[in-house]
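A single protein chain has been removed from this complex, and every other one stays in its place.
Naming follows writing order (A, B and C), and every chain is counted from residue 1.
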Amino acid sequence: MTDYLLLLVGTVLVNNFVLVKFLGLCPFMGVSSRTETAIGMSFATTFVMTIASLLSYIVNTYILVPLGLEYLTTMMFILVIAVVVQFTEMVVHKTSANLYRLLGIFLPLITTNCAVLGVALLNIYEQHNFLESIVYGFGAAVGFSLVLIMFSAMREKLANADIPKPFKGSAIAMITAGLMSLAFMGFTGLVKL
Amino acid sequence: MGSVIERIKRGHFWTFHGGIHPPEQKFLTTDKPIRAVSIPEQLILPLQQHIGISADLQVNVGDKVLKGQALTKSTHPMAVPIHAPTSGTITAIKNAVIAHPSGLSELCLFITPDGEDRWRERKICTDLAKLTDNDLIDKISSAGISGMGGAGFPTQVKVSTHEKIKFLIINAAECEPYITADDLLIREHSPSILDGINILDSILSPEHILIGIEDNKPEAIKVLQQTTANNEKIQVCVLPTKYPTGGEKQLIQILTGQEVPAGVLPSSLGIVMQNIATCFAIADAVINDIPLIKRVVTVSGQALQKPQNVWSLLGTPVGYLLEQCGYPNKDKKHIIMGGPMMGYSLPTDQVPVVKTTNCILAPSEIEISSPYSTGTREVECIRCGQCSDVCPAQLLPQELQWSAKAKDHQQLNKLNLFDCIECGACAYVCPSQIPLVNYYRIAKSEIRQQTQLDIKAEHAKVRFEARKERLTRDKIAREEKQRAAAAARKARMNSGTTEAKSEMSAVAQALARVKAKKAQTKVQAPINQETPTANVAQKSQVAAAIARAKAKKLAAQQNIAVEKTILVDQNTDTSKPAVDKKAKIAAAVAKAKARKFADKAHVKNVNVDDKPIDDKVEQVSNTEKTLVDKKAKIAAAVAKAKARKLAEQQAKLAATPSNEITNEKPKSEST
Amino acid sequence: MAFWIASSPHNHIKSETSAIMRLVIYATIPGIFAQWYFFGWGNIIHISLAIITALVAEFTILSLRERNIKAQLFDGSGILTAVLIGISIPAIAPWWISVIGAAFAIIIVKQLYGGLGHNPFNPAMAGYVMLLISFPLQMTSWQPPLELMALPLSFVDTLSVIIGGFTIDGYSVEQLRTHIDGYTMATPLDTVKTNLTMGLTIAESMENPVIGENFGLGWEWINAGFLLGGLFLLAKKAISWATPLSFLSSLFVCSLIAFLFSQDSNASTMFHWFNGACMLGAFFILTDPVSGATSIKGRIVFGALAGFLVFIIRKYGGYPDAVAFAVLICNMAAPLIDQYTRPRTYGHNVSSNKAGNE
Partner (left out) sequence: MTTLMAIIVLGSMALLFGAILGFASVKFHVEGDPLAEQVDALLPQTQCGQCGYPGCKPYAEAVANGEAINKCAPGGEDTIKKIADLMGVEPPPLDENHDTDNSPTVAFIIEEDCIGCTKCIQACPVDAILGTTKQMHTIIADECTGCDLCVEPCPVDCIVMIPIAKTPQNWQWDLNNIPVVQLD
């Protein structure tokens, strides 16, 4: 139990996917201009990441490995992720048209969110078991969500700031993300696995 | 509810969030009695002096009015009449700068007093018990009483509430610095005030009457306590001094511990609040039949030699009062109507005292250095949060400020901008010296305008859709009709009756005629320009019209009297309507042409075009010419009348293009 | 004849932002004095260096942006940032540490966001963290308190070390850090952390000379100095009481629970309070209104989160002290905290007859 908890905390804070591993930066920059959107994106990504890591584990362990087709992992995982994302998109479209509109292009783009594929591949790389894979996927998603939501709240404030012209928009967002990354360095060594 | 009263009797009150303690500066005027000032040379009475709509004008320029005579009247509950403050003559009814922060002009009555100060007939009421509640409300309504604390809400609306009233709260807090008008009024006229409270009591029959007064007015408190000692129902509540205790919502919270829910009137909580000066006015109106024509105004500030409270007639220009109180003639004037926290600076000293004017402030530069007039001292917000600490509405002023600057209306609404009472506490404490209240006001007016636009857009959309639907409906109906007609025709043709045959032949004939005509026109085309009789007739008609228009213009210039045209009118009785219309069309066409030409400055072309027409006009018989002349005159008269109307309308719509039109007339003449 | 048009309110309390900043700067004096007393001239030299750098950097940016230089340069905020950086870096760090730190803080963390009032991060702490991560060696070269030093350290020596890396007599920073007994010194927090990993108990660590009699030789007095300054600020109402109170109580509660749980592996609450940058953080950094939370409720959450993070990182993290990291992370969270801790506006969600019927 403690192991799983540590793994979770470790993935959320210490090895944060966005600020430490620098994965999933595209939606991190793209959907962070409003908190509302960011929260929606977080839920969608959390769902996709958890399900994708679960499915990819199953596909890998029960189909690819027995058949000796490990070289197909990347291709297969992309397939899995694409399906999960597409499915999520349909559900979101049906249940919350507003969120669907807010997320816009970034919803289908979860497919290409490298964090999702990253989770699936890292699960294999780190030889996680079934439960660990799910926890890892979930943890990564929570970490992503945490910084995304904080970042969006900051950006809402920055939108009204008197930023020098050349730094307006993405530039200052990048700098902010950099400073956030600095702050997250503080968690280094927090969990020794 | 008992507990509230028990608490109050123990001297325990609730408190509201925040609040500030600005320097009170009441000592300037508090030790001097209310002075009566003489009648000024001219009184300026804005038609609207309260929140709501203005009533209908009852007098004209030149009318003599008596003191207390109603000048406007209306049956609308939100319209409050105004009365002549003294006897005199109405010298003008025109736009003048009103007592409003914008310094914009609105319709005002100008009265030149005759100095006699003659009253209209008055009915002094000796026995209040004889009057029913409705009589009382009628009297309040016809006396033109609106809230005298600052907002100016019509009093009769407040007192004719149907809710069950638990508390009648009399607001004597007077929390703004400098102002002592209510203080002095209480000290000098407390019996009348008590009468007013009793009148309100009989109308509203509340369970309790609470008088809220700040503890910085010891003499007034003593007087009030003595006057109300015999009345068990009335509680004089002495409140700790804190700005803005006198705010309606704040005072309710202090006295009853209840918050007025957003967007709801206090009466829904069973609470009605009246200003103490309003009580005095009510007593005066009901008992002495004196409408609201004067009020106590605190004229204060260290720039004055003799700051004092004065009895001022409504309509007295501010400059006159300041003069009376010894205002030095300076180059730079800073005059504030209202207190230093919520008042507004005036762009001219000709602004009149109105029903809501409780103070006129002329501060010296040391007192109030007006940092916001230049705006240089404003620095960025450091989010210190002092503003939210003092905000009586528990808003987040600094976040509101951010959103107001970014014009994020959605966020502003989310932050409850419209709950801001504009008390100014936030801007008062702001270390960055940001004029916060001004940002909110701008944002509020923008949001209001946006809402208006949205409503309008929605309305326009509905109308557009309706129109589109109507057009398609018409189209379908037309098509349907055509189809039906065609079908009917077809049916008849097929039926083979003689009637049908004749119709068919008629159709055939018509077709043949059309063909023939076409052929004819083809043949005639080259010679068409010569003299096809029909065409000539038409042309000459047009030409005549144009000529008429010209004649009309000439007539207008020569300023021919209207009587003459009337004479002509009788002569040409039968032909009048047709002529009238023709001339009108002609005039319009001519004018339009002239304008177009003038614009393009193609003088030569005009000559070429006009000459043949003019020539042809010559051919028109003499008799007709005179007739034409007359017709033109009529047209001119009509045009003149219309121009007047137009001018009136445009005056309403402000910016007028009429200059443009009148300027172009001579131009067209020159062509 | 002219009339002045102005917006209400017409009178003003006549307070100024720069006055508040000046007050905060004055309040750091007791702490700086304690630092000087125990660690020599180093920090004062660094503070001056940082102030000069900050002013130059701010002047450059303001003139590039064509802003009101006079008003913004001397509003005190840049100087305060520089003072805080100067206080927090090791006394014998090389000169370019404070220069880089101050320049980074002013240019990147403050002015790129639009200057005072717009920066989401505390500039001083962001500068400090940047230095700590980029120059770990220099930033952890803490010298022992003067009385434990094997070598004397005069003002000229300090200046020479800061500028050239060696004292007049040719001793290096490493040699300066060496204890009389011959081993290298670290801060009390560092010492305890290292000892714990070596299997020593807290009680055994407390025997270490750097700890002194109570919680850390010199450090306890420095923290007391900042506490004094902080109380002065509270009395002057220049800072809000909510943040320091909730930060200190949060840290207190966290460390108390851990201490009660295992006295051998957890330092006492007072050790946490009076070591590192605790008091400086509580009264001078977390209270920075610009990068903090706004409402009282928000400030309490903000401070509590910071206290929790400081404890967690001190206890489990890779860095000995954590105030700077905790501050930055809280800065990140502040806008979110603000969004969820808005006070109830008058007349909204009124519980009906709340007071009337009690």
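Here, contacts are C-beta pairs under 8 Å (C-beta built on N, C-alpha and C of every residue); 3 or more make two chains touch, one makes a residue touch a chain.
Keep in mind the model is a prediction, meaning the values are calculated, not measured.
Every shown chain that the unseen chain touches in the whole complex is listed here: A, B, C. Of A:Leu5, A:Ile63 or A:Met174, it is A:Ile63 that touches the chain left out of the display. Note that of C:Ala6, C:Leu153, C:Leu176 or C:Ile202, the residue touching the chain absent from this view is C:Ala6. Note on the undisplayed chain: of the listed residues B:Lys330, B:His459, B:Arg483 or B:Arg513, the one touching it is B:His459. Along subunit C, the points of touch with the absent chain fall at residues 1-3, 5-7.
On the side of subunit A, the interface with the absent chain consists of residues 59, 63-64, 67-69, 72, 75-76, 79-80, 82-83, 86-87, 90-91, 93-94, 97, 101-102, 104-105, 169, using the contact rule stated above.
On the side of subunit B, touch with the chain left out of the figure occurs at residues 97-98, 100-104, 106, 347-350, 438, 441-442, 445-446, 449, 452-453, 456-461, 463-464, 466-468, 581, 584-585, 587-589, 591-592, 595-596, 639, 642-643, 645-646, 649-650, 653-657, 661.
Everything that follows uses one rule, which is that only the chains that are shown with their structure count from here on.
Chain closest to the overall centre, judged by the mean of its C-alpha atoms against the mean of all protein C-alpha atoms: B. Annotation: 58 Å between the Cα-based centres of subunit A and subunit B.
For this pair, subunit A with subunit C, the centres built from the Cα atoms lie 33 Å apart.
Shown for subunit C are the residues in touch with two or more other chains, namely 114-115, 118, 338.
Contact of a single residue of subunit A with at least two other chains is seen at positions 157, 162. Of all the residues in subunit C, the ones that touch subunit B in their complex are 1-13, 15-17, 19-20, 71-72, 75, 77, 114-118, 240, 289-290, 292, 294-295, 338, 342-348, 350, 353-358. Subunit C makes touch with subunit A in their complex at residues 65, 108-109, 111-115, 118, 120-121, 126, 129-130, 133, 309, 312-313, 316-319, 322, 324-326, 328-329, 331-333, 335-336, 338-339. Every residue of subunit A that touches subunit B in the complex is listed here, in rising order: 157, 159-160, 162.
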